[in-house]
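Shown here: the complex without one of its protein chains, the others still in place.
Order as written gives the chain letters A, B and C; numbering starts at 1 within each chain.
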Amino acid sequence: MAEITGLREAVAGLVGDGDTVALEGFTHLIPFAAAHEIVRQGKRDLTLVRMTPDLVYDQMIGMGAAKKLVFSWGGNPGVGSLHRFRDAVERGWPLPLEIEEHSHAGMANRYVAGASNLPFAVLRGYVGTDLPKVTPTIEPIACPFTGEELTAVPALNPDVAVIHAQQADRKGNVLLWGITGIQKEAALSAKRVIVTVEEVVDAFEEHTFGIVLPSVAVDAVCAVPQGAYPSYAHGYYARSNAFYEAWDPIGRDREKFRGWMERHVLGVEDFSEHLRSIRQEGAMG
Amino acid sequence: MAEITGLREAVAGLVGDGDTVALEGFTHLIPFAAAHEIVRQGKRDLTLVRMTPDLVYDQMIGMGAAKKLVFSWGGNPGVGSLHRFRDAVERGWPLPLEIEEHSHAGMANRYVAGASNLPFAVLRGYVGTDLPKVTPTIEPIACPFTGEELTAVPALNPDVAVIHAQQADRKGNVLLWGITGIQKEAALSAKRVIVTVEEVVDAFEEHTFGIVLPSVAVDAVCAVPQGAYPSYAHGYYARSNAFYEAWDPIGRDREKFRGWMERHVLGVEDFSEHLRSIRQEGAMG
Amino acid sequence: MTEGEGRGYTADEMMTVAASRRLGDGTVCFVGIGIPSQAANLARLTHAPGCVLIYESGTIGAKPEVLPLSIGDGELAEHADSVVSVPEIFNYWLQAGRVDVGFLGAAQIDRFGNLNTTVVGSYEEPKVRLPGAGGAPEIAASAKEVFVVLRQSRRAFVEKLAFVTSVGHAEGGDSREGLGYTGGGPSVVITDLGILEPDPETRELTLVALHPGSTVEEAREATGWDLKVAENLGTTEPPGEGELRVLRDLKERTAAARKEKVG
Partner (left out) sequence: MTEGEGRGYTADEMMTVAASRRLGDGTVCFVGIGIPSQAANLARLTHAPGCVLIYESGTIGAKPEVLPLSIGDGELAEHADSVVSVPEIFNYWLQAGRVDVGFLGAAQIDRFGNLNTTVVGSYEEPKVRLPGAGGAPEIAASAKEVFVVLRQSRRAFVEKLAFVTSVGHAEGGDSREGLGYTGGGPSVVITDLGILEPDPETRELTLVALHPGSTVEEAREATGWDLKVAENLGTTEPPGEGELRVLRDLKERTAAARKEKVG
């Protein structure tokens, strides 16, 4: 059963150095607040898992929290490169970053296998590409009925999954709607689950493409309004495309990046202060 | 893209003798109207696929429409046996019925594989049971990463899937809510898809556990109010538990059964007449 | 059905109450229709309000007002915490090891708690064709523990199953472990006569308690193998007034709700 608690306590209690951690959210509902808290608490040697590393892992990688990244698409969507990710891969700054890369379909099915307590998943893919040459977690598998050869990928079972959702109720059931991406599978594949939410409510309303992650599948629920900013929370606030665009020159420069993170993440108490801090400075200055 | 059409035309055009046909609906939204239309049109030699044959297949089997049944649980839920199913298996009446039986988890995963265009699915099950001795579509499979041995079952790809839903819009998008069971996977695993609906509406409302099957995945949408009776349509009418209980003595007796089917299914034009007909007779008399 | 003559409750009520008592509060319970559903809901309405009831139709945290006749009545979705697809309930919940207790009935059981719900007689020419596997094999495989509930008789408690539909403790001893299942198998069998538990070593079902009024002889008579009896044979606490009231209310509400006219 989920405990409704503070984000600081949740991260302190549930995320350990060296853990494999998946912060998920497919463009929508990316758990930035939780990522900042992990950075502020100085967690180290993490294996970060995420289909689309996005700015959230650019920040964590740039701050040296990760030793390894498991991913399928590492860019700033619609803008360009993730410069901190590239700097780590191309030049080992601030630390060398081991990478394990898959396709989206591969990653999605790895989470499905993890959520299903199966050691592997099967899909049509990878054959004829160079991915199997550089990624050891891809193997051929034959259908026992038809003999046809397909591709197997191993399950993902992170130590901790972190997602952001719109709402939780007071029992800790979690409601997401809009684009729900891979969040359900990421949460169900993990040993421990932290969910940040826009708000805790008495009862849920109806939302056709809504899913409810039951309380019993969650460890900690933390109310963090706007906790997915600069990504978005359908029904609450839009994606700050401007932030994504403004990130490019910040992420591009090591000093600018460190300065920004020190001012707006390390130098603040929590995510509400972070939001005040970047707003004060104006236009991502 | 779905065509909005009559059930008679849809069944005539999309269901052929000898086809593999899956009518799905897990207790909820069982497509009785479509089953009756298939019986009325005298379709023969069908391989019927369904997790829970229920009364709907008891009627089809008893009328000699099926040569084979692929299933996982064949009972009258909460009441007892499916007597027509038992008569066919135990005594070959009216025709011998070949059976291929799995567990629920096996059937569900077979549909998932079918919907995913994979030749097989993997699960933890069957080991140590007698099912693999009598069901050839169960094979061991080893994980290429851990060596662990699991069980594989082949995909289901019916020629036709038939489901009932609450609503379609005028473009043929289909909305189901409440218990949605295996309907999505059954529909997406099939070559052709018929959906009967309670009503065609201009726009859908919000329903948290709702799913929308897009028009492009459907061939025919047919408005058949109460088309799931005596099962239920969440938000429209409740399950007629009394019908399920009253079916027991009818299904138990070959003559009573034939008479009932002749009066209420073969002898009527369509499902609305069927409903009038059983209501006239009162209490399933 | 044996009546609890003069004791003010039936043997089925005793069985249901005894089963419900085993469900701890907060337990995630995968529930079948019939006595399991009665017992699980009785537990939820008495000592275990935090029980999370899962039905294989995909309802998680179901809180039915009346007992469902089928595994997928609308009643189950109405107040559930979540409703998911059938593949999800089996893959993401049961197989994933999220179910603490799986509740099963059966037509036949053997001394190691293996279950038959498929066929009596030979498979090819069955004497009685039963409904088949349903969700039982994977509940037996993956639930952390399994509670079996069925009336004790020589027809049901047999030396050799006509068909192994769901695996209990396999051939006994540690033979289940070799099958690669993650669940623990049956931890208790509750009948109308008493309670059986697997021996910690041999895994053979052993009578550990009798319900009030039942005797060891009766239990032996109703068992198709040489039934082991525990040295410290207990006696089940009879159903309490509260338990009986809640159970009977539940069944009355259910009967009333079903009295709708056909057609």
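Following the convention adopted for this analysis, a contact is a pair of C-beta atoms (placed from the backbone, for glycine too) under 8 Å apart; a residue touches a chain by one contact, two chains touch by 3 or more.
Remember, it's a predicted structure, so these values are computed and weren't measured experimentally.
Undergrad: Omitted chain: which shown chains does it touch?
TA: Output: missing chain touches A, B.
Undergrad: From the list B:41, B:116 or B:277, pick the residue that touches the absent chain.
TA: B:116
Undergrad: Which of these, A:141, A:182, A:195 or A:221, touches the one chain of the complex that we don't see?
TA: Checking the options A:141, A:182, A:195 or A:221, the one contacting the hidden chain is A:182.
Undergrad: Can you say which of A:149, A:206, A:253 or A:273 touches the chain missing from this structure?
TA: Considering all chains, including the one not shown, the answer is A:149.
Undergrad: Taking the full complex into account, find the residue in B:38, B:212, B:242 or B:275 that is in contact with the omitted chain.
TA: B:212
Undergrad: From the list A:123, A:152, A:213 or A:261, pick the residue that touches the absent chain.
TA: A:123
Undergrad: Suppose we count only contacts with the excluded chain; which residues of chain B make the list?
TA: Within chain B, the residues that touch the unshown chain are 1, 115-118, 171, 173, 184-185, 188, 211-217.
Undergrad: Determine and list the chain A residues touching the chain excluded from the picture.
TA: These residues of chain A touch the chain that is not shown: 26-28, 51-52, 71-75, 77-79, 81-82, 85-86, 89-90, 101-105, 108-109, 111-112, 123-131, 134, 148-150, 178-182, 184-185, 209, 230, 232, 234, 238-244, 246, 275, 278-279, 281-284.
Keep in mind that, in the parts below, only the chains that are shown with their structure count from here on.
Undergrad: From the mean C-alpha coordinate of chain A to that of chain C, what's the distance rounded to whole Å?
TA: Distance between chain centres: 41 Å.
Undergrad: With chain centres taken as the means of their Cα atoms, state the distance from chain B to chain C in Å.
TA: The computed centroid separation for chain B versus chain C comes out at 28 Å.
Undergrad: Among all residues of chain B, which ones touch two or more of the remaining chains?
TA: 123-124, 148, 150, 209, in rising order.
Undergrad: At least two other chains touched by the same residue of chain C: list those residues.
TA: In chain C, 82, 91, 95, 142, 182 touch at least two other chains.
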